[in-house]
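The complex appears here without one of its protein chains, the remainder shown in place.
This part shows subunit A:
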Amino acid sequence: MRPFDYLRANALDDAASKAGDGAQFIAGGTNLLDLMKLQVMTPETVIDINNIDGLDKIEPHEGGLKIGALVRNADLAADPQVRRAYPVLSRALLAGASGQIRNKATTGGNLLQRTRCPYFYDPAMACNKRDPGAGCAAKGGVSRMLAILGTSAACSAAHPSDMAVAMRALDAQVEIRGTDGATRTVAMDELYQLPGETPEIETSLKPGEIITAVILPAPQPNATQSYRKIRDRASYAFALVSVAAVVEMEGETIKQASLAFGGIGPRPWADAQVNAMLEGETPSEELFGKAADTLLAEAVTDEGNDFKREMTRRALVAVMREATGMAPASTGTDKVEALA
């Protein structure tokens, strides 16, 4: 690790005023410290925000829940209200990382974790995200863990989070405290920027801004939620492909469907067109196949990750079969219950 100054912030104002050029906030630290050891990230100042009061609570909010940025992943997954009313979020969290990591990693930090693209992680390799303008050694390289949608000539990195995929399917909002002290909320697609020609810019957060909470809308009673993750080993591995689904049926018709995908995009990937073509329809394998065609219409793959097309299609179909009642629910598919 390169030397750095370590500071503790005791309030949001304090954190914002300490944050200057070359500063990083640290909460769980499970990703940041890993990257600092590899000298992929070399902050001059590390500001510990763990002592800021009030950010570690899960509270009722406008019929839904407000999750503080410092709530640990393990606590969020095990929260009784989340387990009942937002099971897809518990499932996604439990599919991510290890027990030890989940005990430290936070809600805000999980959203802002960096890609696990092997070329980003290796300072000997050219990477436009790590070193803007350096080029991308991933092109023509090992592409198994890379994205296939929303990529650019400059970057094909995938967002690694499971939690964020479930939050995207739940239409969560992210609360951000600006450097002027005012709070704003943004949708997840507004938080995450696509790489384009500037893959080093990953979010719409400005220097010194801090995520303070994630807001979940009121749960839909009678909905079914599902999370399925496909990876190279049974546990503690990043997704090749994952699918989160929130589906509400009305009789034999899909009343509402919200799907989000992990492992295939530079952000938790959702496509409004896909959801729209499912809604109002009768579930069938043919319908789900057409939805997959639409989702993947713009996919760019190479021989190392072309399998993700078929894998995404099969995952989408399998999850939708369970969520619509065409197939019996397996582990990972749960009925939503009302908030207590």
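Here is the rule we go by: contacts are C-beta pairs under 8 Å (C-beta built on N, C-alpha and C of every residue); 3 or more make two chains touch, one makes a residue touch a chain; residues count from 1.
Here is the rule we use: contacts and distances are computed from a predicted model.
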Hidden chain of the complex, named as in its UniProt record, picked from "Aldehyde dehydrogenase iron-sulfur subunit", "D-methionine transport system permease protein", "Aspartate carbamoyltransferase" or "Butyrate--acetoacetate CoA-transferase subunit B": "Aldehyde dehydrogenase iron-sulfur subunit"
Hidden-chain contact residue, picked from the options A:Thr30, A:Gln173 or A:Thr312: A:Thr30
Options A:Asp48, A:Glu190 or A:Asp302, residue touching the unrepresented chain: A:Asp48
Subunit A residues that touch the omitted chain in the full complex: 1, 3-6, 26, 29-30, 33-34, 37, 46, 48, 50, 74, 77-78, 80, 83-84, 87, 90-91, 94-95, 97-101, 103-104, 234-236, 331, 334
